[in-house]
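Worksheet for the structure shown next.
All protein chains but one are shown in place.
Showing chain A:
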Amino acid sequence: MLEGKLEQASLFKKVVEAVRELVQDCNFDCTENGLALQAMDTSHVSLVSLLLTADGFSEYRCDRNLALGINLVSLTKILRCGNNEDILTLEAGDAADSLVLRFENTQQDRMSEYALKLMDIDQEHLGIPETEYAASITMPSTEFQRICRDMQSISESITIDCTKGGVKFTCEGDIGSGSVTLKPNSSADKPELCTKIDLSEPVSLTLSTKYLLNFCKATGLSQQVTLKLADENPILVEYPLSAGHLRFYLAPKLDE
C-alpha cells in the first residue's frame, strides 16, 4: 500500500514533465524511503534517476515495495487535471492495477480523483558507482538552459572544457561556431546566480546537444544545476530538489 501526500502538485508535475522528455514508460519504485525512478532513453545512451524522499511528502506511507509501471504521457494528462497549488495524494494498493491521484483544493473545497492504469514494465536497473569527478560546476539552471538552446541551432554537439579559470562551452557546425565562457563568481545576496567550480584536473567532454537540451526541461525544478565531469565518463547533470534529486547521465561522444 502506497500513500503519499504532496503539499503542492506542481513539484510532481514538473518532475514528470522533465522525465517524460527522455523516457516513455517507466517504473516508479516505491519503498519506505520514498519514491525513486531510474530509466534509460530508447538508445540507452542517457539515464534519468529521480529520488523523492519520504521527507518531501507531508504524509508518506509505503508498507511494501511497489513498482508502478507508468506511461509518462498518460500520467501528464492526468496531472494536468489538477492545479499547481492543489494538494496531491498518490495512492496504490499492493496488487493494484491502477494509481489513484487525488487533487484537493482546500480554498474551494474541491476534490477530484483520477485513476491511471498501470502497466507491466520489465526494466533493468543499473548500478551507478561512486565516481571521482574531475570537475564539478554549479551554475544557474537558466544559464545552462540558455547555452544549450543557443547552441542547438549551430551544432549537434557541445564541448564542455573545464579549467581552473572557468568553464567554456563550445560548438562547431556547418554555419559557423560559437563559445560561452563562465568564470566562477559569487554574490552573497543572490546565491542562485553564483557559478562555482570545483576542479581537481582540467577535463573536456563532447556531448549531444539534443540530449542536454532535453535535460534542461527540469530547469523549473531548481534554480541551480550541477554538472559533474570526468574524462571519458558520462556527464552527470543534477537538479537538486528540496527532498531528493533529479539526475541525468549522458554518455560522452568519443573520437573513434
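Here is the rule we use: a residue touches a chain if its C-beta (ideal position, glycine included) is under 8 Å from a C-beta of that chain, and two chains touch if they have at least 3 such contacts; residues count from 1.
Everything that follows uses one rule, which is that contacts and distances are computed from a predicted model.
Protein name for the hidden chain, per its UniProt entry and selected from "Ribonuclease H2 subunit B", "Trafficking protein particle complex subunit", "Ras-related protein RABB1c" or "GPI transamidase component GAA1": "Ribonuclease H2 subunit B". Of the candidate positions A:Leu6, A:Leu22, A:Leu51 or A:Leu101, contact with the hidden chain is made by A:Leu22. In the complete complex, the residue from A:Leu35, A:Leu72 or A:Ala134 that touches the missing chain is A:Leu72. What chain A contributes to its contact with the hidden chain is residues 20-25, 40-47, 69, 71-74, 76, 97, 117-121, 124-129, 156, 208, 210-211, 214, 217, 233-234, 249, 251-256.
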